[in-house]
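Sharing a structure, written as structure tokens. Questions coming.
The complex is shown incomplete by one protein chain, all other protein chains being positioned as in the whole.
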């Protein structure tokens, strides 16, 4: 995933949001045309993300940039991220927008990466899927960040997958098997995911033929209970654990028998710090 | 600040990002036309934000909405936020996007509010100003959230204020007083803010005539030192403490003599939980 | 699906594309302010689509509109579609853009509807799924049209489904079972669809464990052959027939044993005629 | 007309519509970084169109492209169209969007070209003009396609030409000569085109001084009748035949005396097939 | 022309350009929720324009507005234009953007109106057409302003009319009659306008068959000369005088025999003053 997921006009819009008419301080000081250089360096270990977008922002503004790494790379303390060279007013214009973007995206990627790392027990790894609950207006970058960290997206939106919430079932008056049959007929090629709130419901929908049972806010021990309860069913749905999953409990969910971990935690993870240093030639 | 800061086409774009072609699950279940209702309720105490945007999203999709409160209101556990009524497919389409928006914006507002609350000592309150380091693509809502919580914006972007960073001064070869004089001539109507990294620098720029001295990552005790160091200067710049300021150290900074607290913390604060309940008529 | 899938600003942009500065003829004739009425009537039988968009366009321009039907309804010759009332310049401004939209979208819907109708044999109906090959720039309306006709979307784009083309496999050097296993691990929740070009390939990928085998450009008799060839496999993939499927051969594909029909035909179907009549009050 | 009529941000938007977050299949298979090549080849004879847009799409995504031809060129079966080289994930991302664009635009161009070719009789060629009835959202490319095929645009929209429909005249209570005089005064520099539904009307508006008489849905024999009816008039309007004109009746209209053929047929013409072949280096 | 030519999202964008995050002064003073009223009144006589856009801006922001007039109306000193009622922060947010829009658009309309008024001699009126040289980014409103003042648009852009400049002819090596014949064949339905720089050229292109001869920067006496020079030609092209035409010389051009006056002057005319008065209820 080594390319900017934001098109040039979107990067230009992000910059214009912060700097509609140049950096007034640089202009008033009349230092704009001086040759300048800067570097981005990791101030913390991190799974870095957003480098390609930062690089392109500097380029669009007229700087020359070098970056030897890609989104998804794991950085240690003080790893170099990128260097840029250009007029002082160009570097001052782009600096903070690019820095904030990398810090924020790397926060998501590092959080996702930690959960992916933790999602194992006794040599068994399970996949981590992130929900669609991205911060409003940040979807493309948020998705890039979780994917470059080795997680996948549970789904990108409402229009392409079948995930039956209790809030959907409130409007149904029919047996679960009828519901499943109707969904198969309507969308033959899609998996049917059903979110449940109790072990009993899990069993019912397993018997009805759901492909994936999503266990909403089950503690690990109830996931284990659920796993046991369907063990002898002739159906073999995946069990997806969702709600409150983080790096520190991911292992327990795997141990309990979850097949997939579904989480929104990375999207509001704390940013990772990037140090920016300016140089004068 | 009781209106949506996002225009209709921006709200429509947020919705389309998540639901480009309807909720497939609702459609496949054929429950779309059923009459439905839902309510948003605070699952935690919070300074709520984003209600006006959520309301308008439901309206644009075709639902009737009621909300008795406004962004900036302080909610206790289980306070009602809004109720919406409409076809099941409308409510299912808007539900999560609206919920995530309110949860995230209320996280920012609640964090800002806590810092504002903490920014006092011995009866003396100082203002809290948030930086421009908003998550990329979220500026309008982020600004609304901190403002409705009683904080202000340090600045909205680079193009309208003078904030002289060390990274600007690297390209100057002149006495501070000359710099200040040149800035006054160029931008007579603007305050001159100078960011410094040491007490010595603070004194130098105080003497040079800066209007505001921004103390970057000073612990409270060094802020106090700085306050003492300039006490007998004939200049009276404001001292703004910036970097690492949160609710739990804000009081200490006030006690140390800061005139303004500058923080980015609210922009990546944890969201506040909102409970959504669907009803069938 | 009874709402406009285009937001107001998108409808306004469509109108502005055709009428950036008013209808010059109406203006030059000075008939703009006269009260006027018009009606849209089906000139052919059709599954109508785009009514909600047409209605909203007239409204945005300032007319009052009535429509008693919804996208997806089946109309006979001379069925009324909508009536609008307003100033002559408003009706003249919107007329053709709205008419062309309904005619074109109803062409897609009617074509999809005919294939859905034909996709049966001996009482067995199979679902019809349309590809993502929509005419550039028309995706939202095209998707609405096929869905309101009872067809589904095979997929909405590349980012949410697994469809392994021969063009992907060209870059693999591994056994099919390995490929399937890797895909399951990477995207546990998604169905795995594999496109094949021969019966032999179909058998190989069936054995490897694909969820859906997509038969690209197989005539019905080869579909039947394929059905027979996998009859005794312990795997039970769906067989999706794709390529060249239309209303006149859909039944033969069902008879041959296809489980799903995949088609792009509706997107470039001939428009259905709508008659527009103006009245003077 | 050898340049992309869509700007980079419009091409990026078309791509993002289909591939908001990369090709999931390529990503899950981990074949993204492999070097790859592909070629587009005509599977049918065609007047090709959209090559420049396809080339630019590949370039924007990061591929190197070669195309030795231009929109408007006439291709025979198996003529090469373009070749692209780049990472497998780039080629997979752009492939279908670019292919569909060329296939669809070449369908329009080929249809227009066939009508242009047919619009002659006995050595006399007449121009072919396409209407503004383009599929909603496709105007720029549709116009390029008909123009590169040697047809012209009857008009691009409502705001720059005078075309008096019966639907305009419904709101007039005056002699045709008065109408013409008023239009001349209002828009001295524009031609006055009048659409009529009968030979009698054609004569009336010829006498009134229209510059062009547009004969709506006249069969060829009535066009000839009309030509005869105005033969002795001192006015010499152009006769434009409109409605239902295709390649197979164009010659008859020319023989009947039409000066211009006006048609919407190309905009919904069947696409021309393009074969895409991937290679592995 | 009594409707806003800017769609809601365009008006919202204009407002956001000036007021991205509310009126800071109103917010800091905490007067936002107070009920307020304001009125716009003409401070000079004017042909008013932009009223519909101003009204809609106030409405979008949440105010109730009344306006008894329409763009194109002639106002005397102190004529009322509109009144708005709403919260103080709404009125303060919209005030200047709406005022500047009306002042600027009325400047264009008033200038165009004065030229239209002056374009007569001895009872003979000739039409005034404005060029496409609108200030970058202002086309829709500029066109509305000249049209509502009774002028027309010479052309809206390059893509729909034939205007042969000397800069086109530089690339031709053929007789004028050949050029005209080729243009007639290519674009049978368009008028052919030819811009010339001397009386000799005017005669040449008249003989060649141009429909309109555009006299670029001819003083009135040379227009008269030109009129005389072609008086006995069997061709009857319109003579359009262009370049430097204003209200004070328009009459002379009419007297000299121009059939159309072409001008860019209104687009940069001085704004007309509008007085805004706030009231407190």
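Think of it as A, B, C, D and E in the order they're written, each chain with its own count starting at 1.
One rule holds in what follows: a residue touches a chain if its C-beta (ideal position, glycine included) is under 8 Å from a C-beta of that chain, and two chains touch if they have at least 3 such contacts.
Note that the structure is predicted; figures quoted are calculated from it, not measured.
Trainee: Going by the stated contact criterion, tell me the shown chains that border the hidden chain.
Mentor: Spelled out, the missing chain touches these shown chains: A, B, D, E.
Trainee: Of B:97, B:161 or B:206, which one is in contact with the hidden chain?
Mentor: B:161
Trainee: If the hidden chain were put back, which of A:20, A:80, A:219 or A:244 would touch it?
Mentor: Here the residue in touch with the unshown chain is A:20.
Trainee: With the missing chain put back, one of E:7, E:61, E:101 or E:254 would touch it. Which one?
Mentor: Spelled out, the listed residue whose C-beta touches the missing chain is E:101.
Trainee: In the full complex, which bits of subunit E touch the chain not displayed? Write them out.
Mentor: Residues of subunit E in touch with the missing chain: 14, 17-31, 34, 36, 38, 88, 92-93, 95-97, 100-101, 104, 107, 132-139, 141, 157-165, 167-168, 170-172, 179, 182-183, 186-187, 190, 268-271, 276, 278-280.
Trainee: Extract the touching residues of subunit D with respect to the undisplayed chain.
Mentor: 1-3, 5, 7-9, 140, 143-144, 147, 153, 156
Trainee: Pick out the residues on subunit B that sit against the missing chain.
Mentor: Residues of subunit B in touch with the missing chain: 126-127, 129, 152-156, 159-161, 185-191, 193, 212, 238, 240, 259-260.
Just so we're on the same page, only the chains that are shown with their structure count from here on.
Trainee: Nearest chain to the global Cα centroid?
Mentor: Checking distances from each chain centre to the full centroid gives C.
Trainee: For B-C, which listed pair, D-E, A-B or A-D, repeats its interface with over half of the contact pairs the same?
Mentor: A-D
Trainee: When the centre of a chain is set as the mean of its C-alpha atoms, what distance in Å lies between subunit B and subunit E?
Mentor: 44
Trainee: Which whole number of Å gives the spacing of the CA centres of subunit A and subunit E?
Mentor: 51
Trainee: If a residue has to touch 2 or more other chains to count, which residues of subunit B qualify?
Mentor: Subunit B, residues with two or more chain partners: 8-9, 20-22, 27, 139.
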